[in-house]
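One structure below.
Just one protein chain is left out here, and the rest sit where they should.
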């Protein structure tokens, strides 16, 4: 199985699917192609939340503001999974959820891979010209044997990325909005545990009062609610409305909660 | 085959696909994940229009404004098909199109299902934590044998839903907008047969004159047209424009046609 994730919108991902289908019979599963545009941290968050639900697979993931510069490409082995991605940290948070120990390989796509990956010198579409052939090749070779692929070698030099950590204290917590989902719910990096002992109360989020509840539907339509989302993190939401607009917080923004 | 329908947008459905792929080799087909948000009636309409075209399958369907409350979950058997959904009526109109006689089962997802479905006590994402595992389980067990799954038992208590019926008279018809499609076409519950004898005329829709034609393209670009859509119902449309905005009618709104 090969999963595909990108910020390419449509119809570019279809070219990646064609390239892969031309090289392997592997089952293809689209994860998302509307990851936040060129936002590596938000993409890394979503991949971390979604990829661990899959059985062992090769995961093609591309959010790549540096395409066309000299940024590298990596294959991150996490147990029986592999993530093929640009070397910008995108793959790391998901890979660390998939397995405790990672093996990180560089992919030399500038002539070092030999026949299976011609140098895409002028390409602005590495999803199609580098990462799709690489994902197919890793799948066909097997995740265990990935180091046997020409151009793929263990590396200690790669761009790491760790999602920001919140500060949780007695009186509240300060964190960051990791992402906003399509419903407008603001997903923070503040762990849901921080809200324990403060449910069924009113809490200030960035200076605005809101009810703390275990579900969105526990407040009336249009009312602000602070809850814990399916990823286990604190969310700022509005029942059947948009939390991002109501709280005025967007991906990357600061979130401050005060419960006393 | 397992089909997936929801109002989850992206990338949440990918977690459901991962959960299912981790449990079964069944083929996965996305129906839609942009069903009208939290609108059970409109979702039920679309499922009714689309699911009957599929061969026998397990259909996972989630539009679920009551997630996190004590609403139940159902498995609706319709011939060789099964629909796994929240107990809010979403599945019923489609199931009645799929088969004349239905068998309705409750799914006890609060500890009654045993090992295969741990109690998702705090979940706000039942699509991933309840319905996806249940769809996989029903598929693996077989639709015929669904009652042998722990936690799935016949029930006479469930939330029913029937789409509203129009009134068709001599002088016109009064109905409801069931949905608006992505083109802006307003899909009513008024049967296409009501227009017979009134094509190639002008008819008033909510007080506005429009041409009745058998196709959108039979009026000039930008002109109002009342036609019969692919689902057999009367539609209010604008050729290469948006019927919803032009007629001022949205999902759930009243539609009154007068032909004399």
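Just so it is clear, A and B label the chains in written order, and each chain counts residues from 1 on its own.
In the analysis below, contacts are C-beta pairs under 8 Å (C-beta built on N, C-alpha and C of every residue); 3 or more make two chains touch, one makes a residue touch a chain.
Bear in mind the structure is a predicted one, so any value in this text is a computation, not a measurement.
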| item | value |
| --- | --- |
| Among B:29, B:145 or B:208, residue touching the chain not depicted | B:29 |
| Residue among B:26, B:161 or B:218 touching the omitted chain | B:218 |
| Contact partner of the left-out chain, one of A:37, A:162, A:202 or A:254 | A:37 |
| Of A:1, A:28 or A:99, the residue in touch with the unshown chain | A:28 |
| Positions on subunit B contacted by the hidden chain, ascending | 1, 3, 5, 29-32, 34-35, 46, 49-55, 181-183, 214-218, 227-230, 240 |
| Touch list for subunit A against the chain that is not drawn | 8-12, 14-15, 17-19, 21-22, 28, 30, 37-38, 65-69, 122-125, 128-129 |
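Note that only the chains that are shown with their structure count from here on.
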| item | value |
| --- | --- |
| Subunit A and subunit B: spacing of chain centres that average the CA atoms, whole Å | 31 |
